[in-house]
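My questions all concern the structure below.
One protein chain is absent from this view; the other protein chains keep their places.
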């Protein structure tokens, strides 16, 4: 056991996979010599050399296109897109190329790659460097989408993503990079498509992802201690594949559903899951399923405004409490 | 009154607005001399001249970027992106630039433009030319999103979009271009954010958009005549602004909700509306709200496969009937 | 025909040059087969047996054949929606291509991809891409793999003149040059994007060659109507790539006889333009050259007849082939063969 930051877990996760498989290669802007803008790739160049860890021009289309071509022909690339907001400049690869080749070719081609990116708000970077884009990815057929909330999950899910035969979008949360957590020694390998119950509870189910997980957890603790409401908190971890069973099972026990999402409100993963539950577990629900989200606005830069925008512990507590009182 | 195709309605709508306001300009690939790949812009060059109707290089980023810069400084551009799938190559403008400038500048800048595009399936064009991308747009804060289903709505909503002070994504359905409808003479101007009840009914509410509207209507007729189920069919028309009241009112009368969506299943507009209704009208619902969607797959090219993928009249009938029987 | 194309004026003695008779016959056969197959595809449109859209390369066959015939097995082709010719030129059976256009179960992708996405991994056809420019970076990636693994194959990426104005072109060219990747970019300049002349939307006269220096590359323009010239340009670019000297960008002057796609009657062309190009038809040029070289006309005629037989046979097989079975709708979204995004 070691205590590691989420940031260092990224380095260790990549290193674990590169050490295991020489076909794993890594490319991105400022990732090699400089070790990445978030310092989440420090030391990889030294460990694996300039043929496997490569700095690129500012050419996101070339980065993802090259990763795709390499994946189609035998490598297992990890590509970094520095901020997830920049998915917009290479979205053709995310939406039209990487996820569709296998289907269009009737199974002839493959695309085993991982796109890692810094996602989410909280760093006061403003509207073009703070977005949560999990719904940009979840809505695209053919992708897998993962978003870890702890250092341990970073390593285990990253390893699972690299070994997965399908393309995986791996969303690292910028505001979690500095967070520490216990990580076992040795190889860590997790399973995609498995949610995890981070706090059992019987009165309501709260679903959360990435930075929202610790907030949902803190809110649940507060709801219990201050209002006697006992919430089950589930870290969704993987949006595709989605652990629908874990979610439906939880709702079948608690009969209430809350989602805590950082992406702007419309067409978020919360909407998807609420719709699944409303359809498939309608008669289990004792009250309206509620989405707690960032409002449907671009994100502001100022700290007091950004803090107001993202779901906070207090907002979660307040929203759950009011809803449970009705 | 004249009978017009949806395609000709596009021409008339653009012409109506260009004739009214010299600041309305139009640009896109092959739109001027050739009149557009869907022949939906034929005659505009002749009528308004080469300064107002302009062919561009194959440079979607330049097209939308130029439209934005022109809009910020006083014009009212209409930009055509030939197929909505190509939003992916200019998604930075759709997701990060066009919708965020006003907010980031604290209201200093404006961006009154319309992006027109051919959206949707049914033409056997395969996975990169058939997509329904309404959710790609609806999920972005700051955009308005419109999708007409009739020639009359094409003109009225296009006029409203051009006159709107905000950026509007105007989704024309490729498989509707040849469809005819009655259109009144003279200027037509409609209102964004208004859904329309195309068939009143008392047993269930069916929401649909664009190509799915005639299908939902036909399904409703069949449900009534064959199974005695009387469905209200609402043409949502505008996803943003969303006529939530019309939807909630209808559900308050029928107590059942179905959405018929062409976009792939995950994080679609159906999920958004189902979630709104499940939250705000939970106690009005007599049964689970159901989404009828294209499966979450890339679209196939072959006609029998594509027909199987998109929601069909029979699938709608079947799904509604089974759900209403339970 | 009286006036002979300049490039066909060669002496019979030069038949045993770097190209030689066998290869020339192969290149002729391939050009004829592609021409016939595409003309058949066009006929099948008219009978409504080819559905959806389709983009023919009639008139551009020499480019496809010259580049393909210079390839080694294992070399990779990346094509566009206008990819029938390049796909056939790699040896993909005509039946599989026509079957795909006709949306039959014997199609290359059983109807799932359609005419714009022809892919035959085992022939090195790594896909046909329908979003302008998308495949240029992808070809870079395949070339990166070859470089990294020490594989000796070359990735060859075909695209049109209009494609040179999209961002992905720029990113790919710079990327390939900086990383010295074994990739060859082939611009088929057929003078038009869809319906708009390339000259009206491009800042330089030669849309590809005029940009080469921006990536530190040589400016190369070749006659795309002459399979021999194409072949030689291909050989030298492939050699450069295999030797580790990086990418090439080759602009081929060519012309498409038919409209951009099935929907296009090509009325935008100035009168006489098509006729001018028909005089430089690649198959005509090549046929004359073979005869000048002293190839017996009966050999040539037999190649032509055999092509017709092959196409007829393929057509009949496709007509008789069943439609794809409906259960493939949801197969092969993911590597496990299925589409399950949830449990």
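When the chains are written out, they are named A, B and C in that same order, and each has its own residue count from 1.
The rule we apply is simple: a residue touches a chain if its C-beta (ideal position, glycine included) is under 8 Å from a C-beta of that chain, and two chains touch if they have at least 3 such contacts.
Just so it is clear, the model here is predicted, and its values are computed rather than measured.
Within the full complex, the residue among C:154, C:173, C:237 or C:328 touching the omitted chain is C:173.
When the full complex is taken into account, the listed residue touching the unshown chain is B:67, out of B:32, B:67 or B:115. Against the chain not shown here, chain B presents residues 25, 51-52, 54, 56-57, 59-75, 77, 92-93, 96-97, 101-110, 112, 141-142, 144, 164-166, 193, 240-245, 276.
Counting over the whole complex, chain A has residues 29-30, 33-34, 37, 55-61, 85-86, 88-89, 123-129, 266, 295-298, 300-305, 308-309 touching the chain that is not drawn.
Seen from chain C, the chain kept out of the figure touches residues 165-171, 173-174, 177-178, 200-204, 210-211, 213-217.
Following the convention adopted for this analysis, only the chains that are shown with their structure count from here on.
Chain A and chain B have centres, each the mean of its CA atoms, that are 30 Å apart. For chain C, residues that reach two or more other chains under the stated contact definition are 110, 112-114, 117, 129, 131, 134, 167-168, 328, 333, 339, 341. Residue numbers of chain A whose C-beta contacts span two or more other chains: 92, 96, 103-104, 141-142, 240.
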